[in-house]
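Provided herewith is a single structure, encoded as structure tokens, for subsequent inquiry.
For chain A:
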Amino acid sequence: MNTAIYGLLFVVLAPLFGGLLAGVDRRVSARMQSRIGPPLLQPFYDVGKLLQKKTRQVNPVAGPLLLGHVIFMAATGALLLGGTDLIFVAFVFALAALFLVLAAGSANSPYSFTGAERELIVLLASEPFFILMMAGVCKVSGVSTFGDVLAYPQWVAPQLPGILIAFLIVATIKLRKSPFDISTSHHPHQELVSGLTTDMSGRLLAYVEVAHWYESAILCAFMVLLFNRSWPIGLVAFGVAYALEVLVDNSTSRAKWQLVLRSTWAATLVLCGGNVLALFVIGR
Partner candidate 1 sequence: MSMFSRSPWILHYDGSSCNGCDIEVLACLTPLYDVERFGVVNTGNPKHADIFLVTGSVNERNIDIIQNLYGQMPDPKVVVAVGACACSGGIFARAYNIQGGIDKVIPVDVYVPGCAARPESIIDGVVQGIAALEEKRKKRAS
Partner candidate 2 sequence: MDRTTFLARIEEYHMGGWRLALINATSAMSTEEQPGGSFDVVWAFVKDNAFEYLREEIVPGDEVPSISASFPAAFLYENEIRELFGINVTGLNVDLGGQLYKTAKKIPFSPSAIRARLEANAAAGIASASPTPPAGPHGAAHAASSPAPTSAPTAGKTA
């Protein structure tokens, strides 16, 4: 009963959290570029405007697919906090991301399509990370739901150093930060125009934005999971990680997809896989 309320709370509050985070991000980035930057609530203004705009659907399936993208992103968070099995959550998370790829791929524009192809490439490399991460957390704590891991009396993180480092790399992809923003980018000056989102307008683009807010909140929840004994420390850890991402975003150029693929696989297989493998070997 209690956990279901947490799930509902996530659905309602996560967009606020994600939107505000995006607002802080834009302002901090602007400061790093010696600009003042937009108001803190700018992401909300943007989405509000997009909802008022006329929507051009290039393909009738794009709308439902993107709605699915938002719903499944929200569901991922709800299921996580609602006490569902962690591995299952990781799968739903992957499914949510897949909806965006399908929606972008359904548009008949080369930019959107190439963006979808690139997104799929990094998705294939990064989604196993979340499954391995969950496996690691379950192995260390011996329990398999969010609440139980948080109630576990010992720290999970010290036993998962590889996963913590890999988390930073994968989060760069998930948060669409340079150098790994190859499928779409927050600053729209790349060779694929706006990549995945090139053909989405009005309401559809708003869905993508909102889903992205959910995604940020889910990553934050994952961080709390890793720092299980105290959620304020988890939040701080996420804050530090996010600050690092912003710093890296502002001090690197966009990588090419081969490098992205190599580093994601390295993060997933070597760091994360190695970490989980070590747990099983030592734990035996």
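In this text, contacts are C-beta pairs under 8 Å (C-beta built on N, C-alpha and C of every residue); 3 or more make two chains touch, one makes a residue touch a chain; residues count from 1.
Basis for inclusion: all candidates are chains of the complex that A comes from, given by their letters.
As the structure is a computational prediction, the values presented were derived from the model and not from experiment.
> Using the definition of touch given at the top, pick which of 1 or 2 touches chain A in this complex.
Considering all copies, chain A is touched by candidate 1.
> Can you check the complex and tell me which residues of chain A touch candidate 1?
26, 30, 33-39, 42, 45-46, 48-49, 52-56, 188-189, 193-194, 197-202, 205
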